[in-house]
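Missing here: one protein chain of the complex. Every other protein chain is in place.
Right, subunit A next:
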Amino acid sequence: MINAEAFHAALSLLGNTPAAWLVVPPGLIIGLFFGSIPGLSISIAMAVFLPATLYMDFLPAILFLTAIFTGGGFGGAIPAIMLNIPGTSSSVATAFDGYPMARRGEHAQALGIGLVASVLGTLVGYLLLLFTVQSISQWVLRLGPTEMLVIAIWGVTLIAVLNDASISKGIAAGILGILISTIGYSDAGQMRGTFGSMYLLDGIPVIPALIGFFAASELFNLIGKRYIVDDSSLRVVSFRHILSGMSQAASKPFQLLRGGSMGAVIGAIPGVGASIANLAAYATAKQRSKEPETFGKGNPSGLIAAESANSSSEGGSMITLLALGIPGGAGTAVLLGAFALHNVTGGPRFIRENPDIVYALIIGNMAQAILLLMVGVGFIFLAGYIVKLSLKLMIPIVMVLAVVGSYAITGNMVGPITVVATGIIGWLMRRYGFPVAATVVGLLVGGMAEGELVRSMQISGGNLGFIADRPITLALLALLLLSVLPRVIGSVFKRRATPPPSPRTPS
């Protein structure tokens, strides 16, 4: 489990490298800043500051970059809660309950909850990493295309859990998302839905689409209102409220642990990572809750699940990076670049030969999480002032940031056009009671499911008997059926017994 000798070596390594500690707070602040501005992303921040690490030793360099990663992970929660803008796919579920809380005037509490959930989620993720870094990589490797296909299909079923509208509207919205995900050059080498435009060859960019569906459509909705929080007496920024939110989150250790461990495990699956982890943890929290109907209306448990899961998925994605040398996402890809800059190659050999450095990285990241608690409190105190800003000023500022930021993400006009187009579609969908969350989930997992299907077909030669030899696929398939069937049967009976619920949208 833990190599005690290397663990001690790691502690002394950290103790003897003061530079490693000096770079962490600036890294956290950079991360918080980039993460909290819609359109700027953590991976942009890490790429921008990558050259600065040239002049550092390996350990401080990596700790600096992971500090940006950690800070940015929580930074993304701020616009999700305050403005309903998930800046990354990993904070989509944060907005579901965080934003309704902010609208109710509980913004400070929501930010406090998010901070504690993030910090503890990061700790859980790295704690798991500490114990499993030697063995989990082998487990992750056993997931091939057929296993990933089942996981992707399970991802698609999240649409049903996240859907609060009627079943037909939820399915329609989900299918829209899946259809959007098919635009571009497919995994089978076909070009679809591009109308001959080179700009659509790589498909609809996911992050600008997310910003459009959630943020732009919400901003349209807010037109006519004067402030985010209607009641002026609640438009306050108070440390007491932040602290009360923090203690509220800390009083739910089981929920934190559940979200954190789900995030770490799902985050370790390359490619799926953080974008599904937060949705899956949210869906689980909702299903297990005694009052699932309050989810999407500002239930702190939903926020805790989402934030603890997306933070711990950072530790999960570090598993594949350290153990296999494979980046699971854009952020870890930059870290891999930093490894190369310092002539270090991640992978099993790196772990075998340098266990002290690996442990130092893990322990350093856990310490970062605790530093984030302090830096973060100050940061969210400032962020809380958003409620005092008149919407007349804020809507244009945020719209401009979102559009400009999406240009930075795609490097061409596809980003801004996507924001505007999906913003209009999202606004119409909300108006007519279609759940935008279902569309976003379809967009996120649709392309993945198709790619894995193509690969499964190719590897098996189209022979269904192939999966009989893949016990993990069979086990995952059984789990999928077990989790879906009772709900299907249950809802059939419930629909007969009760009148259909009135349509409304989450978030």
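Everything that follows uses one rule, which is that a contact is a pair of C-beta atoms (placed from the backbone, for glycine too) under 8 Å apart; a residue touches a chain by one contact, two chains touch by 3 or more; residues count from 1.
Basically, contacts and distances are computed from a predicted model.
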Candidate names "Acyl carrier protein", "Stage V sporulation protein AC", "Tripartite-type tricarboxylate transporter, receptor component TctC" or "Sulfate adenylyltransferase subunit 2"; UniProt protein name, chain not shown: "Tripartite-type tricarboxylate transporter, receptor component TctC"
Which of A:Phe131, A:Tyr199 or A:Tyr432 contacts the chain that the document leaves out: A:Tyr199
Candidates A:Val414, A:Val441 or A:Ile467 - the one touching the absent chain: A:Val414
Absent-chain contact - pick from A:Gly125, A:Pro145, A:Gly376 or A:Gly442: A:Pro145
Residue ranges of subunit A at the interface with the undisplayed chain: 47, 50, 141-145, 185, 187-191, 196, 198-199, 201-202, 270-271, 320, 324-327, 333-334, 337, 340, 345-349, 410-412, 414, 451, 454-455, 458-459, 461
